[in-house]
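Before we start, here is the structure in question, set down as structure tokens.
For this view, one protein chain was removed and the others were kept in their places.
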């Protein structure tokens, strides 16, 4: 995805790269322990990938960018895998579209796990000896990439299960009970001023978090907690989905084209609301954080409240000012469109080639979710999705301008 | 699919229904012996169903139309299966579209085979005692239905495998070598006259083969053999796909919209032609029967030859006149649109409810293919597909008007 | 459209070709007298052409196939017109799709009428002297072609007006009052036998009416009159559009995709039914012939009645047997798919090039409508449209099998 820019010096002092590698790779497979072979194959929509593809694609990353280059005479596991699990393959006449990943019954799940074993052994072997800084950086990047796919593995598989009218239980232990919110909402004040935005310090970051630069922020109040199911249900019950005045024009069109009447994974039966999660279909818990909403829904809810979403700069500043602010359970939609920071530059090589290419028509989300691997996100981390997407664990936080503007 | 109309008296004398049931049910599973669990799930396009669905749907037929009615207090295997494997389920709010069958990773393949075991045992038990004629008829119909799905199981699974850029070998023993055609083409003459068309005699037939009625046929010559790959390659090499004058208007549009340049499963690499079949990708064998063409291609080829396709009535009459005529390896497109015979009537009950509903925009094919179960087809059998479909083992036979018309 | 095949010897004896030419060309323009310039431009859907296009295209036919060939040194009126008003233009890079005819504001209506004047003068001049038989035939064909476009001019313009929410009155004198049906329905019997089908005698016919050939017909009863609005309203009131058992599978899908609940041009306001025609929106007259229905609706209505549509051969035979049968006001859907007659052959030249190319996925209609020019149709005339089309003046007649089949 994005390029590595600073070396993880601090990390390597604490934990050897080999140990880190093994731990992160195992974490990916741990997500899949309760899947059956058939669960790895399905692709109900083009923007969701089958679990098998995630397992193989992240492996291909290490084989292609490390093993092929670092080990003279390295024999690739299977040349067909290179073709299938590269995200971008343009071989004439046999192009596999992104929406055709669900058509691949072969290679089998067993073969994909064998592929992982093969590559893992070679990487672990490689890391038993000193390696040069370039490869170290690329392995770090590969692990960050693997963690991003861990999150997609959870969100995509949840979506795949949800397409089954049986709404299967994936893992009955994966409840959301620990996320219940107390009701002591507070407004936190961010004072007007010039603030520094972007990544600094040691450790890894993506290139879209650089360069550290300045933004002027007008004073605002911002909520100490994200919005709950209970608050959002009031919006629904007040006819929010039927009232055009709360909605962006394209959001209103989306509601009607896709027949949206509530967040994704909400169900209604006999007048009762339900919510589908990894532990199956349960009654909607009003004290849980709202999740699985689109930007359109986040924006409409805020208008209904007479409030607004924060910008990503306001969010980042608040997170730096208030230690307890960034304890997130959902990705939070901001009102900032995804764009480059001043001085943004991309790497020269293959990995860096495509860095900025998603910077249009997407909105920035900040924070992290229950599906985000521990330690993967940070205060300067920028996630981004199209405004209609609901399948991530996405919610919102409210802000308001501190005072009337007067000049 | 269609309703049973005459009792299979002859058959039951030769072979008990229980034996027949067991044999046909086993034949279905025999098709799947070389499949892996992942192969049972994929659905690359809406008009193809995953193997798992075929296995379960045919089983549901027996559970729903026999066991539920014939056995007091019969406990259905799983109520969700009833919902999933009925072809037409309209449960509000949880409708599974035909194009969503590939989204079902659960129930697992093992669960589907357990379902088959459960139903088979109950049916075999039932058939250990005399049953009334109505159930006997419905079981016969269920077995015909099962055989139709055996053919779909082959054609759908071939299509699913072909969507994989690896073009996997399904079963290397399933070659087509035994189908090679000798070059002794002959023209057979059908003399002018009034002929009887439709099913007669004992044994099973579908309602669309009734009533036996009369058609006037003008004298024609018809080929003793179907067209081969070699003959069709001449058409391609003569620029047949680039010359609008051979094509129906909608066929020409189809060529360009779908970018068709040859029959399905033909490939070209380095100037060489290849053909994909169950035994993998092989060089195109010119002496094999042409297969996997649409009606548009069949019609265009015949025009290029200055000839035409036979009507289904001409085909049936020739098949009755010439014993060696009906030794088919491919379904043969006729120039007859699928319509009802005079006096056509449908059954009253649930099974017969939808009998004539496909009689528009489809063309009749006669004969049978290498995927058709032994004994399933017959001289009066009417298959039908939309004119653009290529995924069946479909070819053609040529005819010509015997003489100039003069009145 | 289709090729001329027999010379109009009888006609030319009665009426000189020059007079005929002038009369038919004027009849086209007479249809347009109440149009304003803006009415000539609009193209609301791809399968409807703007009036201006019809006026110019029919003129182009005479310029291109007669004047350019018959008059040495003939200077075409405007080379751009040749490009615009040919139905099939494939000039690379500047292709005008069929659905882009409404994008042509220029040439203006005045310019198109000037084009007509120019060509008419040249043709009339040409016809002041003897011409060879080939050109005479082509002019005859051009006049038949012009008459087909006269009918399209009426049906297309009615559709264009209907897209305007104001539902403008085109011509308040064009009422349908004279079409009211008396209630003396009769069943006419067609006895079993071999009948001759197709055109014979003198005068013009299209090639799809040839060759005269034989069809076996089983005995049927057929109604002396077409179905009325009143009869069809009973079907609607009985829930006909909500009951899947009456509908072809593709018809049912069409109902739901296009949200069809009644024939085209029917409206419902405050519980009252209205019908839109050239004379504006009027209360639905139950004694008028039913018109503007699709094949799907015709077929469903017949099933609801427990009856069926006649084949085109049954229709033609009845029309020959009963003198009063063919007094049609609507095109009548038959259950015959459009296909070629035995011995069908096309002309060699440009005009005949595309003769059979529409013979798939369309259903035959017989008779003629209030929009059909006097003398244009005949007992062997075959009209054809896709089964979902409603915009023609299309209705139906009911038939039933005379007796139970027994062999």
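Read from first to last, the chains carry the letters A, B and C; within each, the first residue is number 1.
Criterion: a residue touches a chain if its C-beta (ideal position, glycine included) is under 8 Å from a C-beta of that chain, and two chains touch if they have at least 3 such contacts.
Remember, it's a predicted structure, so these values are computed and weren't measured experimentally.
A.B. asks: Missing chain touches which shown chains?
C.D. replies: A, C
A.B. asks: Could you tell me which of C:41, C:176 or C:319 touches the chain that is not displayed?
C.D. replies: The missing chain is touched by C:41.
A.B. asks: Which one, A:248, A:281 or A:307, makes contact with the chain that was left out?
C.D. replies: Touches the omitted chain: A:248.
A.B. asks: Out of C:141, C:160 or C:389, point to the residue that touches the absent chain in the complete complex.
C.D. replies: C:160
A.B. asks: What subunit C residues would touch the chain not displayed?
C.D. replies: 36-44, 52, 80, 83-84, 91, 94, 96, 100, 102-109, 160-161, 163-166, 168
A.B. asks: On subunit A, what residues meet the omitted chain?
C.D. replies: Here the touching residues of subunit A are 194, 196, 200, 211-216, 218, 245, 247-252, 295-296, 299, 308, 335-337, 339-340, 342-343, 353-354, 356-361, 363, 387, 401, 404-405, 407.
The rule is simple: only the chains that are shown with their structure count from here on.
A.B. asks: Viewed as a graph of touching chains, is the assembly arranged as a line, ring, star, complete set, or other?
C.D. replies: Contact pattern: an open line, chains touching in sequence.
A.B. asks: Report, in whole Å, the distance between the mean C-alpha point of subunit B and the mean C-alpha point of subunit C.
C.D. replies: That pair's centroid distance is 37 Å.
A.B. asks: When the centre of a chain is set as the mean of its C-alpha atoms, what distance in Å lies between subunit A and subunit B?
C.D. replies: Subunit A and subunit B have C-alpha centres separated by 46 Å.
A.B. asks: Using the touch rule from the top of the page, what residues of subunit C touch 2 or more other chains?
C.D. replies: none
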